[in-house]
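All protein chains but one are shown at their positions in the complex.
Letters are used for the chains, namely A and B, taken in the order the chains are written, and counting of residues starts over at 1 for each.
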Amino acid sequence: MTDVFFYIFATAALAGALGVVFSRNTVSGAMCLIGTFLSMASLFVLLEAYFLAVIQVLVYAGAVMVLFLFIIMLLDVKETAAKKASIYTWAASLIGFGILITGVFAISAAVSIKNKAPTMPEASGTSLKAFGYELFTTYLLPMQVTGFLLLIAMIGVIVLSKKVNTE
Amino acid sequence: MDVNPVILKFVYAATVVSVIMGLCSYAVLAERKISSWIQGRVGPNRTSLPLIGGIPLIGKFLTRLGIYQPVPDGLKFLFKEDVVPAHVNKFYFIMAPVIALVPALTTVVVVPFGRFVTEAGEVIPLVLANVNVGLLFLFAISSLGVYGVVLAGWSSNSKYPFLGGIRASAQMISYELAMGVSVLPILIWVNAPGREGTLNLFDIAQAQSGFWFAMWMPVSAIIFLVCLFAETNRLPFDMAESETELVSGFHTEYSSFKFGLFFVGEYAHMVVGSCVFTLLFLGGWNPMPFVTLEALGFGEGILGAILSVGIFSGKMCGMMFFFMWIRWTLPRFRYDQVMKLGWKILLPLSIANLVVYTIFIFYLDTKL
Partner (left out) sequence: MEVSDFAPVLVQVAFAAGLAGVILTASHLFGQRGSKGIIKNSAYECGIKSEGKTSTRFSVKFYVTAMLFILFDIEVLFLIPWVLVYRDFIANSLPILGPILFFLTVLVVGLVYEIKKGGLDWEK
């Protein structure tokens, strides 16, 4: 049963991602991205990482995308006309596609993943407290550093939005 | 999974949705009646059904109360012209009300509305989805409600809706922060040492058999309440449709049931908001502080379950009344005042409140 839902949500996530790339209307692109995030969250739920799923919705679908939409509306981006692709675009897409194919083959051929999969430890996300324990013991330093990173980002917001007073 | 449980889930969902829809339509009636009482008017008192309206005394009384009013209100939405102006972005214009309504109705799944004690003494919540990330799930889904507003404003392709949509969404995201921080002290207290980590609204309500959190953490309660008003776009925070400056805000170009869906969505938010406030701060289904249903001897079986649902609904209706009372009491804030209140007063206050309780709970747990 979970497998069926996995395929449904995986397809939805991929379809949304393709929609982001191909839609001419920027708002449609943003909405497709929200769809992808929600499908990703559903996939997290299927993996029993409930906390991660909820945070995915809260941060990406609920906060980051609001900013995206604001920017799209602030800049008043209109529908872009179809552009003729240059030789570089073709080359880049070809290389990207090649890397994708190689990656898929490499993963599906890798013996170690297939062997290890059943013996993987249970996802630590099932117990909500596990996150807290790890975050405040093993990963305490990275967490505090993240706090400082966010502080720097706040300074960045001011720098970006305020005019520099040269007088 | 069998077929039967799936059908059963659909039946539950249908029941809950129809109860919420019914509540919404009667909340509209209550709003009209309460506004009329506050303003010294009579309110809707004419609509009557052919047969029941004829019953002596009771029929007249029900007509006076306007009990049948929601039916013609709904039908009126249905039969109005469905205007889709030529200048709008059709797809998103039609999608926006749906996007506004779906999160509002989805948040209901994690809201428990009562409890049931089995023979073995096990307490089971009456809730659609009993998940331990409950409160966070609720925040996550309700944060998606912003898109309905933004898209409605943008797709209308008109000045007033656009401004209304942008304003409303900026306000909604601003108050989400203070709201999130204000509930943290409760979560600290509920997650006592040794128990399974929980963000479940049911566990929070069950933890209030003694003090209710509104008494234990009054500052949290006040901040949460103010944010609730802002999140549901109710007066004095209805920046989305401040009719003196923006005509009707983001749904200016909407008509018929497309407008109706926004309307229902707003009231659904209010219903869920009242439920959540009751569960977090007003003790859920505990009849009084320090008095549980079990202590009164009504704990077990169907009777206890019905009583718990009754008490919970009573408190919820009280909260709804409070929402309406405030609407007709306070004037609207100016937009810069709203943003100032959210960012410069409520957010610092909620952080200060969190720090105080952090230290206080540390003191309690180490010294006692």
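We adopt the following convention: contacts are C-beta pairs under 8 Å (C-beta built on N, C-alpha and C of every residue); 3 or more make two chains touch, one makes a residue touch a chain.
Fair warning: this is a prediction, and the values are worked out from it, not measured in the lab.
In the complete complex, the residue from B:S36, B:S209 or B:S256 that touches the missing chain is B:S256. For the chain missing from the display, the contacting residue among B:G40, B:P193 or B:P331 is B:P193, taking the whole complex into account. If you put the hidden chain back, the residue from B:I38, B:V71 or B:I361 that touches it is B:I361. Seen from subunit A, the chain kept out of the figure touches residues 2, 45-46, 48, 50, 55, 58-59, 63-64, 66-67, 70-71, 73-74, 76, 126, 128-129, 131-133, 135-137, 140, 143-144, 146-148, 150-151, 153-155, 157-158, 161-162. Residues of subunit B in touch with the missing chain: 1, 9-10, 12-14, 16-17, 77-83, 85-87, 94, 97-98, 101-102, 105-106, 108-109, 128-132, 136-137, 154, 156-160, 162-163, 166, 170, 173-174, 176-177, 180-181, 184, 187-189, 191-194, 197-199, 247, 252-253, 256-258, 260-261, 335-336, 339-340, 343-344, 347-348, 351, 354-355, 358-359, 361-362, 365-366.
Going forward, only the chains that are shown with their structure count from here on.
Against subunit B, the residues of subunit A that register as touching in their complex are 1, 27, 31, 34, 50-51, 54-55, 57-58, 61-63, 65-66, 69-70, 73, 127-129, 132.
Partner subunit A is touched in their complex by these residues of subunit B: 1, 92, 131-133, 136-137, 139-141, 143-144, 146-147, 150-151, 154, 162, 166, 169, 173, 191, 196-199.
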